[in-house]
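Only a single protein chain was left out; the remaining protein chains are all shown in position.
By letter and in written order, the chains are A and B; residue numbering begins at 1 in each of them.
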Amino acid sequence: MEQTATRSWHDPGLLVKALPSVLLQTTCFIAPLLMTFILTFQRTRDFQLRWTWDLATWTDVFSKPHYWTILGHTLVMAAACVAICMVLAFPIAYGLATRFKRFENEIKILITFAFITDATLKTFGWVLFLDKKGAANFLLSGLGLPPESVAFLFTDWATLLGMVYNLLPFAIFTLYLSIDTIDRSLILAAYDAGASKWRAHWEVTLPLCKPGIWAGSVLIFLLGVGVFLEPKVLGGGVSPMSAELIRQTFETRVNWPLGAALTLVLMVVSVFVVLLFSRILNMKRAGFGT
Amino acid sequence: MTARGQDRLIDISLYSVMAVMLLFFYIPIFTLMAFSLQEGRYLTLPFEGISLKWYGELFNSGPALSALRNSTLIAFFATIVSTVIGTMAAIAVVRYRFRGKSAFQALAGAPLAFPQLLLGIVLLLWFSVLGRWLGFNTGVVTAIIGHIVYITPFVMVIVAVQVYSFDPQLEDAARDCGANTWEVYRYVTIPLLWPGIFSAAIFAFLLSWGNFYITYSLAGSTRTIPTFIFSGIAVGSSPLYPAMATVVFVPGLLLVTAAAALRRRSSRTA
Partner (left out) sequence: MTTAPILDIQDVHKDYNTYQALKGVSLKVRRGEFIALVGPSGCGKTTLLKQIAGFEDATSGTISIDGRDMAGVPAAQRPTSMVFQKLALFPHMTVAENIGFPLKLRKVPAAQIAQRVNEMIALMELKPIYLDRFPRALSGGEQQRVALARSMISSPKLLLLDEPLSALDVKLKKVLQSELKRLHRSVGVTFVHVTHDLEEAMMLADRICVMRAGRILQLGDPTDIYYRPADAFVAGFIGETNLLPIDVVSRNAAGITYRSEGIADPTGTIPAPLVADSVSPGQALMNVRPELIRRIGTHENADCAVNATVTEIFSKGGTVQYRARMPEGHDLAIEIQGTSALPMQVGENVRLGWAKKDIWVLAPGEA
(Lines give C-alpha, C1' and ligand atoms only; values in the text may rest on other atoms or scores of the structure.)
Protein backbone atom coordinates (compact mmCIF):
# COMPACT_ATOMS: atom_id res chain seq x y z
CA MET A 1 0.00 0.00 0.00
CA GLU A 2 1.55 3.24 -1.13
CA GLN A 3 0.73 6.18 1.11
CA THR A 4 1.62 9.76 0.41
CA ALA A 5 1.23 12.51 2.91
CA THR A 6 -0.89 15.49 1.94
CA ARG A 7 1.55 18.32 1.61
CA SER A 8 0.44 21.70 2.79
CA TRP A 9 1.09 25.14 1.44
CA HIS A 10 3.93 25.39 3.95
CA ASP A 11 6.00 23.09 1.73
CA PRO A 12 8.44 25.53 0.10
CA GLY A 13 8.73 23.37 -3.04
CA LEU A 14 5.01 23.52 -3.65
CA LEU A 15 4.82 27.19 -2.80
CA VAL A 16 7.51 28.13 -5.29
CA LYS A 17 5.80 26.17 -8.04
CA ALA A 18 2.19 27.13 -7.43
CA LEU A 19 2.48 30.73 -6.31
CA PRO A 20 3.42 32.33 -9.65
CA SER A 21 0.30 30.89 -11.29
CA VAL A 22 -1.86 31.95 -8.38
CA LEU A 23 -0.47 35.48 -8.44
CA LEU A 24 -0.73 35.73 -12.22
CA GLN A 25 -4.31 34.56 -12.42
CA THR A 26 -5.55 36.50 -9.41
CA THR A 27 -3.99 39.80 -10.45
CA CYS A 28 -4.57 39.45 -14.17
CA PHE A 29 -7.74 37.42 -14.39
CA ILE A 30 -9.82 37.42 -11.21
CA ALA A 31 -9.10 41.05 -10.28
CA PRO A 32 -9.91 42.34 -13.79
CA LEU A 33 -13.18 40.41 -13.66
CA LEU A 34 -14.06 42.07 -10.38
CA MET A 35 -13.08 45.42 -11.82
CA THR A 36 -15.37 44.77 -14.78
CA PHE A 37 -18.20 44.13 -12.36
CA ILE A 38 -17.48 47.34 -10.47
CA LEU A 39 -17.38 49.34 -13.70
CA THR A 40 -20.96 48.37 -14.53
CA PHE A 41 -22.14 50.69 -11.73
CA GLN A 42 -20.38 53.72 -13.19
CA ARG A 43 -21.06 55.89 -16.22
CA THR A 44 -19.05 57.44 -19.01
CA ARG A 45 -19.62 60.99 -20.09
CA ASP A 46 -17.58 62.89 -22.68
CA PHE A 47 -15.41 59.79 -23.16
CA GLN A 48 -14.46 59.91 -19.47
CA LEU A 49 -15.29 57.44 -16.76
CA ARG A 50 -17.40 58.86 -13.93
CA TRP A 51 -17.62 57.04 -10.60
CA THR A 52 -21.37 57.37 -10.04
CA TRP A 53 -22.25 54.07 -8.36
CA ASP A 54 -25.77 53.63 -9.75
CA LEU A 55 -27.80 51.07 -11.62
CA ALA A 56 -28.34 53.07 -14.82
CA THR A 57 -26.36 50.65 -16.96
CA TRP A 58 -28.16 47.62 -15.66
CA THR A 59 -31.58 49.27 -16.20
CA ASP A 60 -30.51 49.93 -19.74
CA VAL A 61 -29.36 46.32 -20.26
CA PHE A 62 -32.59 44.85 -18.97
CA SER A 63 -34.89 47.24 -20.82
CA LYS A 64 -33.52 46.83 -24.36
CA PRO A 65 -34.63 43.59 -26.07
CA HIS A 66 -32.07 44.30 -28.81
CA TYR A 67 -29.18 43.10 -26.58
CA TRP A 68 -31.02 39.93 -25.69
CA THR A 69 -31.92 39.10 -29.30
CA ILE A 70 -28.25 39.29 -30.18
CA LEU A 71 -27.38 37.17 -27.15
CA GLY A 72 -29.95 34.56 -28.18
CA HIS A 73 -28.54 34.50 -31.69
CA THR A 74 -25.03 34.07 -30.25
CA LEU A 75 -26.07 31.14 -28.08
CA VAL A 76 -27.79 29.40 -31.01
CA MET A 77 -24.72 29.85 -33.21
CA ALA A 78 -22.41 28.54 -30.49
CA ALA A 79 -24.65 25.53 -29.87
CA ALA A 80 -24.82 24.74 -33.59
CA CYS A 81 -21.05 25.02 -33.74
CA VAL A 82 -20.71 22.55 -30.83
CA ALA A 83 -22.97 20.01 -32.54
CA ILE A 84 -21.22 20.22 -35.90
CA CYS A 85 -17.75 20.09 -34.33
CA MET A 86 -18.55 17.00 -32.28
CA VAL A 87 -19.98 15.11 -35.25
CA LEU A 88 -17.02 15.99 -37.46
CA ALA A 89 -14.38 15.47 -34.79
CA PHE A 90 -15.46 12.04 -33.63
CA PRO A 91 -14.39 9.95 -36.63
CA ILE A 92 -11.09 11.83 -36.80
CA ALA A 93 -10.32 11.50 -33.12
CA TYR A 94 -11.37 7.86 -33.20
CA GLY A 95 -9.23 7.16 -36.24
CA LEU A 96 -6.24 8.96 -34.70
CA ALA A 97 -6.54 7.10 -31.43
CA THR A 98 -7.15 3.63 -32.84
CA ARG A 99 -6.44 3.24 -36.52
CA PHE A 100 -4.20 5.81 -38.16
CA LYS A 101 -1.05 4.25 -36.71
CA ARG A 102 0.91 4.65 -39.92
CA PHE A 103 0.29 8.34 -40.47
CA GLU A 104 -0.59 9.26 -36.89
CA ASN A 105 2.29 11.67 -36.39
CA GLU A 106 1.98 13.32 -39.78
CA ILE A 107 -1.75 13.87 -39.29
CA LYS A 108 -1.18 15.26 -35.81
CA ILE A 109 1.41 17.71 -37.13
CA LEU A 110 -0.89 18.86 -39.92
CA ILE A 111 -3.82 19.42 -37.57
CA THR A 112 -1.65 21.13 -34.96
CA PHE A 113 -0.20 23.45 -37.53
CA ALA A 114 -3.61 24.36 -38.92
CA PHE A 115 -4.76 24.96 -35.35
CA ILE A 116 -1.82 27.05 -34.30
CA THR A 117 -1.92 29.30 -37.35
CA ASP A 118 -3.45 32.60 -36.50
CA ALA A 119 -7.22 32.81 -36.89
CA THR A 120 -7.07 36.17 -38.65
CA LEU A 121 -4.98 34.70 -41.42
CA LYS A 122 -7.20 31.69 -41.89
CA THR A 123 -10.35 33.77 -41.80
CA PHE A 124 -8.83 36.07 -44.37
CA GLY A 125 -8.05 33.00 -46.47
CA TRP A 126 -11.69 31.94 -46.29
CA VAL A 127 -12.80 35.34 -47.52
CA LEU A 128 -10.54 35.03 -50.53
CA PHE A 129 -11.83 31.52 -51.14
CA LEU A 130 -15.55 32.14 -50.71
CA ASP A 131 -15.81 35.56 -52.28
CA LYS A 132 -18.11 35.99 -55.29
CA LYS A 133 -14.98 36.49 -57.35
CA GLY A 134 -12.96 34.20 -55.11
CA ALA A 135 -11.03 30.99 -55.58
CA ALA A 136 -13.98 28.62 -55.13
CA ASN A 137 -16.08 30.19 -57.86
CA PHE A 138 -13.06 30.54 -60.09
CA LEU A 139 -12.30 26.82 -59.79
CA LEU A 140 -15.95 25.79 -60.17
CA SER A 141 -16.55 27.90 -63.25
CA GLY A 142 -13.43 26.30 -64.62
CA LEU A 143 -15.32 23.03 -64.25
CA GLY A 144 -18.24 24.49 -66.17
CA LEU A 145 -20.55 25.44 -63.32
CA PRO A 146 -22.52 28.69 -63.53
CA PRO A 147 -20.72 31.76 -62.13
CA GLU A 148 -21.17 32.66 -58.51
CA SER A 149 -22.52 29.25 -57.46
CA VAL A 150 -20.74 29.70 -54.13
CA ALA A 151 -22.53 32.71 -52.71
CA PHE A 152 -22.84 32.37 -49.00
CA LEU A 153 -20.13 34.76 -47.86
CA PHE A 154 -21.62 37.43 -45.60
CA THR A 155 -24.35 35.14 -44.24
CA ASP A 156 -24.72 33.27 -40.95
CA TRP A 157 -23.61 30.14 -42.78
CA ALA A 158 -20.25 31.65 -43.52
CA THR A 159 -19.94 32.70 -39.88
CA LEU A 160 -20.75 29.17 -38.78
CA LEU A 161 -18.23 27.75 -41.23
CA GLY A 162 -15.55 30.00 -39.80
CA MET A 163 -16.45 29.10 -36.22
CA VAL A 164 -16.42 25.38 -36.92
CA TYR A 165 -13.16 25.77 -38.77
CA ASN A 166 -11.45 27.62 -35.95
CA LEU A 167 -12.82 25.56 -33.06
CA LEU A 168 -12.80 22.05 -34.56
CA PRO A 169 -9.22 21.30 -33.41
CA PHE A 170 -10.31 21.76 -29.79
CA ALA A 171 -12.95 19.07 -30.33
CA ILE A 172 -10.48 16.74 -32.01
CA PHE A 173 -7.91 17.11 -29.24
CA THR A 174 -10.28 16.56 -26.33
CA LEU A 175 -12.00 13.59 -27.98
CA TYR A 176 -8.68 12.11 -29.01
CA LEU A 177 -7.38 12.27 -25.45
CA SER A 178 -10.48 10.59 -24.04
CA ILE A 179 -10.60 7.81 -26.65
CA ASP A 180 -6.87 7.26 -26.34
CA THR A 181 -7.19 6.57 -22.62
CA ILE A 182 -9.94 3.97 -23.01
CA ASP A 183 -8.68 0.56 -22.06
CA ARG A 184 -8.46 -1.29 -25.38
CA SER A 185 -9.24 -4.59 -23.66
CA LEU A 186 -12.73 -3.34 -22.81
CA ILE A 187 -13.54 -3.07 -26.50
CA LEU A 188 -12.00 -6.46 -27.15
CA ALA A 189 -14.09 -7.80 -24.29
CA ALA A 190 -17.17 -6.42 -26.03
CA TYR A 191 -16.19 -8.17 -29.28
CA ASP A 192 -15.56 -11.26 -27.27
CA ALA A 193 -19.03 -11.05 -25.80
CA GLY A 194 -20.31 -11.22 -29.36
CA ALA A 195 -20.88 -7.55 -30.06
CA SER A 196 -20.52 -6.37 -33.65
CA LYS A 197 -18.10 -3.55 -34.42
CA TRP A 198 -20.89 -1.01 -34.46
CA ARG A 199 -22.42 -2.32 -31.32
CA ALA A 200 -19.11 -2.39 -29.47
CA HIS A 201 -18.60 1.15 -30.62
CA TRP A 202 -22.04 2.23 -29.52
CA GLU A 203 -22.10 0.42 -26.21
CA VAL A 204 -18.49 0.75 -25.10
CA THR A 205 -16.49 3.44 -26.87
CA LEU A 206 -19.14 6.13 -26.92
CA PRO A 207 -20.21 5.91 -23.26
CA LEU A 208 -16.59 5.72 -22.12
CA CYS A 209 -15.59 8.89 -23.90
CA LYS A 210 -18.60 10.81 -22.60
CA PRO A 211 -16.38 12.91 -20.33
CA GLY A 212 -14.32 13.88 -23.38
CA ILE A 213 -17.42 14.74 -25.39
CA TRP A 214 -18.71 16.84 -22.54
CA ALA A 215 -15.41 18.62 -21.90
CA GLY A 216 -14.98 19.38 -25.59
CA SER A 217 -18.54 20.64 -25.89
CA VAL A 218 -18.20 22.97 -22.93
CA LEU A 219 -14.90 24.32 -24.21
CA ILE A 220 -16.20 24.95 -27.71
CA PHE A 221 -19.42 26.48 -26.46
CA LEU A 222 -17.61 28.89 -24.16
CA LEU A 223 -15.14 29.85 -26.86
CA GLY A 224 -17.90 29.98 -29.47
CA VAL A 225 -20.00 32.56 -27.66
CA GLY A 226 -16.99 34.88 -27.72
CA VAL A 227 -16.15 34.85 -31.41
CA PHE A 228 -15.92 38.17 -33.12
CA LEU A 229 -13.67 37.74 -36.12
CA GLU A 230 -15.90 35.25 -37.93
CA PRO A 231 -19.21 37.16 -37.77
CA LYS A 232 -17.42 40.38 -38.66
CA VAL A 233 -15.22 39.17 -41.50
CA LEU A 234 -17.08 36.15 -42.88
CA GLY A 235 -20.58 37.12 -41.78
CA GLY A 236 -19.97 40.64 -42.99
CA GLY A 237 -21.42 42.06 -39.80
CA VAL A 238 -24.91 41.40 -41.16
CA SER A 239 -26.20 39.73 -38.03
CA PRO A 240 -23.83 40.69 -35.24
CA MET A 241 -23.07 38.42 -32.33
CA SER A 242 -22.52 39.47 -28.72
CA ALA A 243 -18.75 39.89 -28.95
CA GLU A 244 -19.10 42.30 -31.86
CA LEU A 245 -21.77 44.23 -29.97
CA ILE A 246 -19.46 44.45 -26.97
CA ARG A 247 -16.56 45.60 -29.10
CA GLN A 248 -18.71 48.29 -30.70
CA THR A 249 -19.92 49.42 -27.32
CA PHE A 250 -16.37 49.96 -26.20
CA GLU A 251 -14.86 51.31 -29.38
CA THR A 252 -17.57 53.16 -31.22
CA ARG A 253 -19.88 54.22 -28.44
CA VAL A 254 -17.11 54.43 -25.82
CA ASN A 255 -19.59 53.28 -23.18
CA TRP A 256 -17.41 51.30 -20.81
CA PRO A 257 -19.99 50.48 -18.15
CA LEU A 258 -22.39 49.15 -20.76
CA GLY A 259 -19.61 47.14 -22.42
CA ALA A 260 -18.61 45.72 -19.07
CA ALA A 261 -22.20 44.82 -18.26
CA LEU A 262 -22.72 43.12 -21.63
CA THR A 263 -19.47 41.19 -21.14
CA LEU A 264 -20.65 39.93 -17.78
CA VAL A 265 -24.13 39.10 -19.10
CA LEU A 266 -22.58 37.04 -21.90
CA MET A 267 -20.34 35.17 -19.48
CA VAL A 268 -22.97 34.54 -16.86
CA VAL A 269 -25.57 33.38 -19.36
CA SER A 270 -23.08 31.04 -21.10
CA VAL A 271 -21.98 29.49 -17.83
CA PHE A 272 -25.63 29.20 -16.82
CA VAL A 273 -26.43 27.35 -20.06
CA VAL A 274 -23.53 24.97 -19.44
CA LEU A 275 -24.69 24.28 -15.89
CA LEU A 276 -28.27 23.81 -17.06
CA PHE A 277 -27.19 21.25 -19.61
CA SER A 278 -25.02 19.36 -17.16
CA ARG A 279 -27.96 19.28 -14.78
CA ILE A 280 -30.28 17.94 -17.48
CA LEU A 281 -27.75 15.30 -18.52
CA ASN A 282 -27.24 14.24 -14.93
CA MET A 283 -30.99 13.99 -14.36
CA LYS A 284 -31.33 11.87 -17.45
CA ARG A 285 -28.62 9.57 -16.23
CA ALA A 286 -30.22 9.33 -12.80
CA GLY A 287 -33.66 8.79 -14.27
CA PHE A 288 -33.01 6.16 -16.90
CA GLY A 289 -29.68 4.74 -15.82
CA THR A 290 -27.01 3.70 -18.28
CA MET B 1 -19.14 -9.43 -45.20
CA THR B 2 -16.02 -10.87 -43.62
CA ALA B 3 -14.57 -9.25 -40.54
CA ARG B 4 -11.48 -8.39 -42.55
CA GLY B 5 -13.53 -6.76 -45.26
CA GLN B 6 -15.50 -4.84 -42.68
CA ASP B 7 -12.24 -3.70 -41.12
CA ARG B 8 -10.95 -2.46 -44.45
CA LEU B 9 -14.17 -0.60 -45.10
CA ILE B 10 -13.95 1.16 -41.74
CA ASP B 11 -10.33 2.06 -42.44
CA ILE B 12 -11.11 3.41 -45.87
CA SER B 13 -14.03 5.50 -44.69
CA LEU B 14 -12.08 6.90 -41.74
CA TYR B 15 -9.14 7.78 -43.93
CA SER B 16 -11.46 9.48 -46.44
CA VAL B 17 -13.11 11.54 -43.71
CA MET B 18 -9.63 12.46 -42.51
CA ALA B 19 -8.54 13.47 -46.00
CA VAL B 20 -11.60 15.65 -46.53
CA MET B 21 -11.04 17.21 -43.14
CA LEU B 22 -7.41 17.99 -43.85
CA LEU B 23 -8.44 19.55 -47.14
CA PHE B 24 -10.95 21.65 -45.22
CA PHE B 25 -8.23 22.71 -42.77
CA TYR B 26 -5.88 23.73 -45.52
CA ILE B 27 -8.27 25.49 -47.94
CA PRO B 28 -7.77 28.97 -46.49
CA ILE B 29 -4.07 28.39 -45.98
CA PHE B 30 -3.50 27.31 -49.57
CA THR B 31 -5.76 30.08 -50.85
CA LEU B 32 -3.62 32.65 -49.08
CA MET B 33 -0.43 31.14 -50.41
CA ALA B 34 -1.85 31.17 -53.92
CA PHE B 35 -2.97 34.80 -53.73
CA SER B 36 0.44 35.88 -52.48
CA LEU B 37 1.78 35.04 -55.93
CA GLN B 38 -0.60 37.40 -57.73
CA GLU B 39 1.40 39.92 -59.70
CA GLY B 40 -1.33 42.53 -59.99
CA ARG B 41 -2.42 45.12 -57.45
CA TYR B 42 -5.72 43.48 -56.48
CA LEU B 43 -6.83 40.23 -54.96
CA THR B 44 -8.92 39.12 -57.92
CA LEU B 45 -8.93 36.15 -60.23
CA PRO B 46 -7.65 35.33 -62.74
CA PHE B 47 -4.17 36.54 -61.80
CA GLU B 48 -2.49 39.06 -64.01
CA GLY B 49 0.65 37.04 -63.65
CA ILE B 50 2.64 34.99 -61.19
CA SER B 51 5.47 36.65 -59.32
CA LEU B 52 7.18 36.99 -56.00
CA LYS B 53 7.16 40.77 -56.18
CA TRP B 54 4.87 41.22 -53.16
CA TYR B 55 7.38 39.40 -51.01
CA GLY B 56 9.88 42.00 -52.06
CA GLU B 57 7.37 44.74 -51.22
CA LEU B 58 6.85 43.13 -47.85
CA PHE B 59 10.50 43.41 -46.90
CA ASN B 60 10.51 47.04 -47.97
CA SER B 61 7.35 47.98 -46.14
CA GLY B 62 8.07 49.75 -42.86
CA PRO B 63 4.74 48.94 -41.15
CA ALA B 64 4.93 45.28 -42.15
CA LEU B 65 8.44 44.89 -40.83
CA SER B 66 7.63 46.67 -37.62
CA ALA B 67 4.61 44.39 -37.16
CA LEU B 68 6.91 41.41 -37.65
CA ARG B 69 9.35 42.81 -35.10
CA ASN B 70 6.62 43.55 -32.54
CA SER B 71 5.11 40.07 -32.90
CA THR B 72 8.48 38.46 -32.37
CA LEU B 73 9.31 40.64 -29.38
CA ILE B 74 5.98 39.99 -27.67
CA ALA B 75 6.11 36.27 -28.42
CA PHE B 76 9.67 35.99 -27.11
CA PHE B 77 8.89 37.37 -23.67
CA ALA B 78 5.46 35.77 -23.42
CA THR B 79 6.97 32.38 -24.26
CA ILE B 80 9.71 32.53 -21.65
CA VAL B 81 7.50 33.70 -18.80
CA SER B 82 4.52 31.46 -19.57
CA THR B 83 6.73 28.39 -20.06
CA VAL B 84 8.37 28.87 -16.68
CA ILE B 85 5.15 29.59 -14.79
CA GLY B 86 3.15 26.92 -16.61
CA THR B 87 5.80 24.23 -16.09
CA MET B 88 5.91 24.91 -12.37
CA ALA B 89 2.12 24.82 -12.18
CA ALA B 90 2.08 21.48 -14.02
CA ILE B 91 4.54 19.96 -11.56
CA ALA B 92 2.52 21.33 -8.64
CA VAL B 93 -0.70 19.85 -10.02
CA VAL B 94 0.64 16.41 -10.90
CA ARG B 95 3.24 15.78 -8.23
CA TYR B 96 1.77 17.30 -5.10
CA ARG B 97 -1.31 16.50 -3.13
CA PHE B 98 -2.48 19.50 -1.19
CA ARG B 99 -5.53 21.14 0.22
CA GLY B 100 -7.32 23.31 -2.33
CA LYS B 101 -5.72 21.53 -5.26
CA SER B 102 -8.87 21.50 -7.39
CA ALA B 103 -9.36 25.20 -6.70
CA PHE B 104 -5.77 25.79 -7.77
CA GLN B 105 -6.31 23.77 -10.94
CA ALA B 106 -9.47 25.69 -11.78
CA LEU B 107 -7.77 29.03 -11.17
CA ALA B 108 -4.61 28.20 -13.10
CA GLY B 109 -6.54 26.76 -16.03
CA ALA B 110 -9.49 29.17 -16.14
CA PRO B 111 -8.38 31.32 -19.10
CA LEU B 112 -8.39 28.17 -21.28
CA ALA B 113 -12.17 28.22 -21.43
CA PHE B 114 -12.54 31.96 -21.59
CA PRO B 115 -13.27 33.63 -24.91
CA GLN B 116 -10.13 35.46 -25.93
CA LEU B 117 -11.88 38.64 -27.00
CA LEU B 118 -13.60 38.92 -23.62
CA LEU B 119 -10.32 38.20 -21.86
CA GLY B 120 -8.78 40.97 -23.90
CA ILE B 121 -11.58 43.40 -23.05
CA VAL B 122 -11.61 42.57 -19.37
CA LEU B 123 -7.85 43.09 -19.23
CA LEU B 124 -8.17 46.28 -21.23
CA LEU B 125 -10.59 47.68 -18.65
CA TRP B 126 -8.25 46.62 -15.88
CA PHE B 127 -5.16 48.15 -17.43
CA SER B 128 -6.99 51.31 -18.41
CA VAL B 129 -8.22 51.89 -14.89
CA LEU B 130 -4.84 50.96 -13.39
CA GLY B 131 -3.11 53.01 -16.06
CA ARG B 132 -5.08 56.07 -15.13
CA TRP B 133 -4.12 55.66 -11.48
CA LEU B 134 -0.52 54.75 -12.05
CA GLY B 135 0.08 56.71 -15.23
CA PHE B 136 0.79 54.20 -18.00
CA ASN B 137 -0.76 53.38 -21.36
CA THR B 138 -1.49 50.07 -22.97
CA GLY B 139 1.23 48.90 -25.32
CA VAL B 140 3.76 46.14 -25.80
CA VAL B 141 4.07 45.39 -22.08
CA THR B 142 0.34 45.03 -21.46
CA ALA B 143 0.08 42.87 -24.57
CA ILE B 144 2.81 40.61 -23.21
CA ILE B 145 1.00 40.31 -19.88
CA GLY B 146 -2.24 39.48 -21.66
CA HIS B 147 -0.52 36.79 -23.70
CA ILE B 148 1.03 35.30 -20.57
CA VAL B 149 -2.37 35.08 -18.87
CA TYR B 150 -3.84 33.35 -21.90
CA ILE B 151 -0.94 31.03 -22.76
CA THR B 152 0.25 29.82 -19.35
CA PRO B 153 -2.71 27.40 -18.95
CA PHE B 154 -1.86 25.81 -22.31
CA VAL B 155 1.72 25.27 -21.16
CA MET B 156 0.47 23.80 -17.90
CA VAL B 157 -1.68 21.23 -19.72
CA ILE B 158 1.03 20.21 -22.20
CA VAL B 159 3.75 19.87 -19.60
CA ALA B 160 1.39 18.05 -17.21
CA VAL B 161 1.07 15.25 -19.76
CA GLN B 162 4.85 14.83 -19.63
CA VAL B 163 4.93 15.00 -15.85
CA TYR B 164 2.34 12.22 -15.65
CA SER B 165 4.59 9.85 -17.57
CA PHE B 166 7.56 10.71 -15.37
CA ASP B 167 8.33 8.25 -12.60
CA PRO B 168 8.82 10.26 -9.38
CA GLN B 169 10.99 7.46 -8.03
CA LEU B 170 13.73 8.66 -10.38
CA GLU B 171 14.02 11.78 -8.24
CA ASP B 172 14.34 9.66 -5.12
CA ALA B 173 16.99 7.64 -6.90
CA ALA B 174 18.91 10.79 -7.77
CA ARG B 175 18.75 12.00 -4.18
CA ASP B 176 19.92 8.58 -3.06
CA CYS B 177 22.87 8.94 -5.41
CA GLY B 178 23.78 12.11 -3.54
CA ALA B 179 22.07 14.86 -5.53
CA ASN B 180 20.81 17.97 -3.76
CA THR B 181 17.52 19.63 -4.75
CA TRP B 182 19.11 21.70 -7.49
CA GLU B 183 21.11 18.75 -8.88
CA VAL B 184 17.97 16.60 -8.98
CA TYR B 185 16.34 19.23 -11.20
CA ARG B 186 19.41 19.78 -13.31
CA TYR B 187 20.35 16.18 -14.00
CA VAL B 188 17.03 14.34 -13.81
CA THR B 189 13.79 16.29 -13.68
CA ILE B 190 14.41 18.90 -16.34
CA PRO B 191 16.15 16.61 -18.87
CA LEU B 192 13.28 14.14 -18.58
CA LEU B 193 10.56 16.80 -18.79
CA TRP B 194 12.40 18.61 -21.56
CA PRO B 195 10.42 17.25 -24.54
CA GLY B 196 7.20 18.43 -22.89
CA ILE B 197 8.65 21.78 -21.88
CA PHE B 198 10.13 22.31 -25.32
CA SER B 199 6.96 21.56 -27.23
CA ALA B 200 4.99 23.67 -24.76
CA ALA B 201 7.39 26.54 -25.43
CA ILE B 202 6.97 26.17 -29.18
CA PHE B 203 3.23 26.03 -28.76
CA ALA B 204 3.38 29.10 -26.55
CA PHE B 205 5.49 30.99 -29.05
CA LEU B 206 3.14 30.23 -31.92
CA LEU B 207 0.01 31.02 -29.90
CA SER B 208 1.49 34.36 -28.99
CA TRP B 209 2.97 35.14 -32.36
CA GLY B 210 -0.31 34.60 -34.15
CA ASN B 211 -2.58 35.99 -31.48
CA PHE B 212 -5.15 38.47 -32.68
CA TYR B 213 -7.83 39.01 -30.05
CA ILE B 214 -5.69 39.84 -27.05
CA THR B 215 -3.20 41.92 -28.96
CA TYR B 216 -6.07 43.78 -30.60
CA SER B 217 -7.37 44.82 -27.21
CA LEU B 218 -4.17 45.35 -25.31
CA ALA B 219 -1.41 46.50 -27.62
CA GLY B 220 -2.62 50.08 -27.84
CA SER B 221 -1.31 51.58 -31.05
CA THR B 222 1.34 48.89 -31.51
CA ARG B 223 0.70 46.69 -34.55
CA THR B 224 1.59 43.01 -34.68
CA ILE B 225 1.29 40.68 -37.66
CA PRO B 226 -2.30 39.60 -36.93
CA THR B 227 -3.61 43.08 -36.20
CA PHE B 228 -1.75 44.40 -39.23
CA ILE B 229 -3.41 41.80 -41.43
CA PHE B 230 -6.80 42.47 -39.84
CA SER B 231 -6.48 46.09 -40.83
CA GLY B 232 -5.59 44.85 -44.31
CA ILE B 233 -8.78 42.82 -44.64
CA ALA B 234 -10.82 45.86 -43.82
CA VAL B 235 -9.07 48.15 -46.25
CA GLY B 236 -9.68 45.95 -49.30
CA SER B 237 -6.23 44.86 -49.74
CA SER B 238 -3.31 44.03 -51.94
CA PRO B 239 -1.40 40.71 -52.23
CA LEU B 240 0.98 42.15 -49.66
CA TYR B 241 -1.23 40.66 -46.94
CA PRO B 242 -1.38 37.10 -48.31
CA ALA B 243 2.38 37.33 -48.82
CA MET B 244 2.81 38.27 -45.21
CA ALA B 245 0.51 35.45 -44.14
CA THR B 246 2.62 32.98 -46.08
CA VAL B 247 5.79 34.24 -44.46
CA VAL B 248 4.10 33.73 -41.11
CA PHE B 249 3.22 30.11 -41.94
CA VAL B 250 6.74 28.93 -42.62
CA PRO B 251 8.34 29.19 -39.17
CA GLY B 252 5.12 27.82 -37.68
CA LEU B 253 5.29 24.67 -39.73
CA LEU B 254 9.01 24.24 -38.98
CA LEU B 255 8.53 24.63 -35.24
CA VAL B 256 5.54 22.29 -35.07
CA THR B 257 7.47 19.63 -36.98
CA ALA B 258 10.50 20.08 -34.75
CA ALA B 259 8.39 19.69 -31.62
CA ALA B 260 6.76 16.53 -32.95
CA ALA B 261 10.13 15.06 -33.91
CA LEU B 262 11.50 15.75 -30.47
CA ARG B 263 8.51 14.19 -28.79
CA ARG B 264 8.85 11.08 -30.89
CA ARG B 265 12.55 10.80 -30.09
CA SER B 266 11.87 11.12 -26.40
CA SER B 267 9.15 8.47 -26.50
CA ARG B 268 11.71 6.15 -28.03
CA THR B 269 14.31 6.75 -25.35
CA ALA B 270 11.82 6.56 -22.49
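The criterion applied here is as follows: a residue touches a chain if its C-beta (ideal position, glycine included) is under 8 Å from a C-beta of that chain, and two chains touch if they have at least 3 such contacts.
Being a predicted model, the structure only gives us computed values, none of them experimental.
Looking at B:Leu65, B:Ala103 or B:Ala173, the residue that reaches the missing chain in the full complex is B:Ala173.
Touching residues on chain B toward the chain that is not drawn are 167, 169-170, 172-180, 183, 187-188, 191-192, 269-270.
Keep in mind that, in the parts below, only the chains that are shown with their structure count from here on.
We define each chain's centre as the mean of its Cα atoms; on that basis chain A and chain B are separated by 17 Å.
Remark: chain B residues 6, 10-11, 13-15, 17-18, 21-22, 24-32, 34-35, 43-46, 84-86, 88-89, 91-92, 96-100, 104, 107-108, 110-119, 121-126, 129, 132, 145-146, 148-149, 152, 156, 181, 203, 206-207, 209-213, 225-227, 229-230, 232-233, 241-242, 245, 248-249, 252-253, 256-257, 260, 264 touch chain A in the complex. Note for the complex: chain A touches chain B at residues 4-9, 11, 13-14, 16-18, 20-22, 24-26, 28-33, 35-36, 39, 49, 88, 91-92, 94-95, 99-100, 105, 107-114, 116-129, 133-135, 138, 165, 168, 197, 218-219, 222-223, 225-229, 233, 243, 246-247, 250, 256, 259-260, 263, 266-267.
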